[in-house]
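Here the complex is missing a single protein chain, while all its other protein chains stay put.
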Amino acid sequence: MREKQLSDANLDSFLDRLRGMGEVYAPIRDPAGDVVLAEATPGKSIVLEYSNFPQSAKPFFLPQTQTLLGFRDGRAEDPSLPDRETFLFGVRPCDARALLALDKVFLDGDLNDPYYARLRAKTAVIALACARPMVSCFCTSVGGGPADPAGADLLAVRLEADLLLTAQTPRGEELLSSAADLFTDATPAAVKETAEQIHAAEEQIAPVQVSGSAQRLRDAYSSPLWETASQKCLGCGTCSFLCPTCHCFDMADEVRSGAGRRIRTWDCCAYPLFTLHASGHNPRPTPKERWRQRIMHKFRYAVENFDLLFCVGCGRCIRYCPVSMDLRTVLKEV
Amino acid sequence: MMTSHPIEMRLRETAEALLRDRKVNLFLGYEKAPLPFRTAPLFITAAEEVERLVWNPFCTLNLAVYLPRLFAISAGARKAKAPPPLPTVGMVVKGCDARSVAVLIQEHQAPREKLVLVGVACQGMVDRRKAERALDAHEALGAGEDMQGNVHVVAEDGTEIILPREEIITDACLECRSPTPSIHDMLLGAPVEAKDTGAARRRTSEFESKPFDGRWAHFQEALSKCIRCNACRAACPMCYCKDCLLDQTRPRWVGAGADISDVTFYHLTRAFHLAGRCTGCGACARACPMGIDTRLLMRKLSLEVEALYGYRPGEMIDATPPLSAFSMDDSQAFLTEP
Amino acid sequence: MGQTQTAQETRSAQAWEPKVVAFLCNWCSYAGADLAGVSRIQYPPNVRIVRVPCSGRINPAFLLRALQNGADAVLVSGCHPGDCHYIRGNLVARRKFALLKELLQYAGIEPERVQFTWVSASEGGRFAAIIAKVVEQVRELGPNRKLVKTP
Partner (left out) sequence: MTRNPYLPYAARIEEVRVENEARDIKTFRLAFEDSRSAADFKYLPGQFAELSLPGVGEAPFGIASSPTENERLLFTVKRTGLFTSELHSVEAGTGIGIRGPMGKPFPWDRMAGKNLVIVGGGFAFTTLRAAVQYILHPANRGGFGSVLVIYGARTPGELMYRGDLAEWQARDDISVQLTVDKPDERWSQHAGVVTAVLESLKPTSENALALVCGPPVMIRFTLLSLNKLGFSDDAIVLSLEMRMKCGIGKCGRCNIGGKYVCKDGPVFTWEELRALPAEY
């Protein structure tokens, strides 16, 4: 693996090259003051000091609303798939890692999801290692880390006045060679500094007891802790909507005078309507079963089915929960 | 501004007595949360657990949101000859919480006689987003309250920072006109006067000074962030409808997607359903993961309800809610050819 | 979309005709519209009528839905105060309408897009005049572009 160095002065030129090939999204401060992954049109100032975005990169691969079919004269037809290349610069490693989980669900051979597959193929991820983990972060306990390259095409680490980049995929190699004149070979000092920085970031992340979660959750299925833990859950769905691996969706038709579309929209297992049968029967009737499902899905069922935790430790569900629910506590208690 | 500590002690004593003397089956309060600038709702049923109760500048959540479900009678129980008795619930209420409880009582979602309301006059609760933003490059490891009631933060590098409370309390608190609970069975601490009774009006007038298209553009820009998670609805104590219009499929009133037209429909309809009922607690805005000012419309509607019908939800428990009543001489200046 | 620009577009777009959806109460306003018809009072054909049992039956969602589906304006008409077939339906509705109109204006929807009035069963002329007025106002404003859902 050859590390390349990109000086801050050349960052804009690199993004310009990417703009020549497609749309570029990068960390930008929005009017409300949040740093978000937004389109980096020329001249927009890129923020490099941030913890993480409120919303992960998920919407770029699984949009909140996705057209599945068009309807014309009462007949279904394939919608056109996007052709444009997209470059995501500054995705945190946890959010890039989430793509491994989404890939398991949406790219499964026989039943490939064509919409996800296309967006995945057309979107390059340039992850930016995390230098300032938050108190809600626990990536190191779920197989990731502040500089985990999983899911990224390029991994960047920020140094004093440079970025150190390593290609993780052929796509990443391509991006590096397409702008080779902007990069220099990384100096041994830079490589060393990078390693130290990553280590320092890792040190800041408190471990969470995730090991053996599948077995522990199997044993704890009937535990009274689900009742107490879910008592305060409002069923608002914030955790799912912000979760980079939550992928459940609903489908609905929108048709006016014979023309329209079938869409899919994000959905959430915390909603009572999620599993409600037309007959009125609901297999998961209370917040207890619904919240248990969410934890079980991420830390047990996904492990059983794919040998992969469907949690990347980004901590959004903890940070944004209006009633301060914390899955770390439950993982510890089971 | 004063420290909350004495209130916390009295709150624990009060809750303990209520639970010990079986005056309540359940006490609703707040406990320490894993992350700074937050507390978590706490449900306790035993006097021994009162030590978990806290009272501090982070008790932002409106606990009234839990009442409708605590008093909901399941279909099975309704059919039973002798339905199980309703619980008696004790809870700590701030000004906004008390207003919400009052509306829930008026709307028969919670029986007054089954509630023991422990009121605390509120000095304004912290908005975690404002606090986090005020720290800028720092990350809080812990936060507490100093003797003046300001927020004391320990940052990741060990630095200690004081955040003046006035600067980080929620927008709803800044606009609050009745920080002292309108209804309560006991009041801990002294009543508090509203800080700035004109705040909501000023914000509304400022928005109203823009032209139609400017207002629409602002409104659409704000809503373009909406991801339709419905957290604003879930967090609202007044949104207890079992079958929300916005979930209905026969007919489907509003599309499920993030189409701006559907998003707008959702927010307009929700706001309207809260006309004359919204108590301005701000739970919706705080629950919004995308940081949308969900109170933009509500602020205006509440002022309008007061101007037209002289009503402030939750502050007049014996009055008939304005949209269930009428007067022959209600204004009809808005009519075409009246 | 600027207001002036919309109006200009309107003038150039010859094809566009205002589309007004009118929700009329069964007992007074619908009968008023009927009277306008049988009395052969002319009024613009731009109105689509939805009959409702009472103006009190109007849920704001009806009006928003109509605008979303492409109406350029909506009009609600009920019995005059005191004449409601259900005694007080229109009086309770009056409060809702007052607030709704304020809310929509505040959000940036022009007041002409959502109108309320009373028309009795004997006021065929009044009905025709109000329709003419509403249609004229909407023509002046141009097509509704706010809230419309483009499929």
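The first chain written gets the first letter, and so on, giving A, B and C; residue counts start at 1 in each chain.
Keep in mind that, in the parts below, a contact is a pair of C-beta atoms (placed from the backbone, for glycine too) under 8 Å apart; a residue touches a chain by one contact, two chains touch by 3 or more.
These numbers were taken from a predicted model, which means no experiment stands behind them.
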{"item": "Contact set of the excluded chain (shown chains only)", "value": "A, B"}
{"item": "Absent-chain contact - pick from A:Met21, A:Cys248 or A:Leu308", "value": "A:Cys248"}
{"item": "Residues from chain A at the interface with the omitted partner, ascending", "value": "68-69, 71, 74-78, 105-106, 108, 110-114, 221, 247-255, 258, 260, 262, 264, 267, 269, 274-279, 281, 283-284, 289, 293, 296-297, 300-301, 304-305"}
{"item": "Those residues of chain B which, in the complete complex, touch the missing chain", "value": "249-250"}
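Here, only the chains that are shown with their structure count from here on.
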{"item": "Distance-to-centre winner among chains (Cα means, whole assembly as reference)", "value": "B"}
{"item": "Cα-centroid distance, chain A relative to chain B, in whole angstrom", "value": "31"}
{"item": "Centroid spacing, where centroids are CA-atom means, of chain B and chain C in whole angstrom", "value": "36"}
{"item": "Numbers and ranges of chain A residues touching at least 2 other chains", "value": "254"}
{"item": "Contacts with two or more other chains, residues of chain C listed in rising order", "value": "none"}
{"item": "Sites on chain B touched by chain A in the complex", "value": "33-36, 38-41, 43, 61, 65-66, 133, 137, 139-141, 156, 227-231, 233-235, 247, 252, 255-259, 283, 286-287, 289-291"}
{"item": "Residues of chain B touching chain C in the complex", "value": "204, 207-208, 211-219, 245, 253-255, 259, 261-262, 264-265, 268-269, 271-272, 275-276, 297, 300-301, 304-305, 308-309, 322-326, 328, 330-332, 334-338"}
{"item": "Interfacial residue positions of chain C with respect to chain B in the complex", "value": "1-3, 59-61, 64-65, 68, 75, 81-82, 88, 91-92, 94-111, 115-118, 126, 129-130, 133-134, 146-150"}
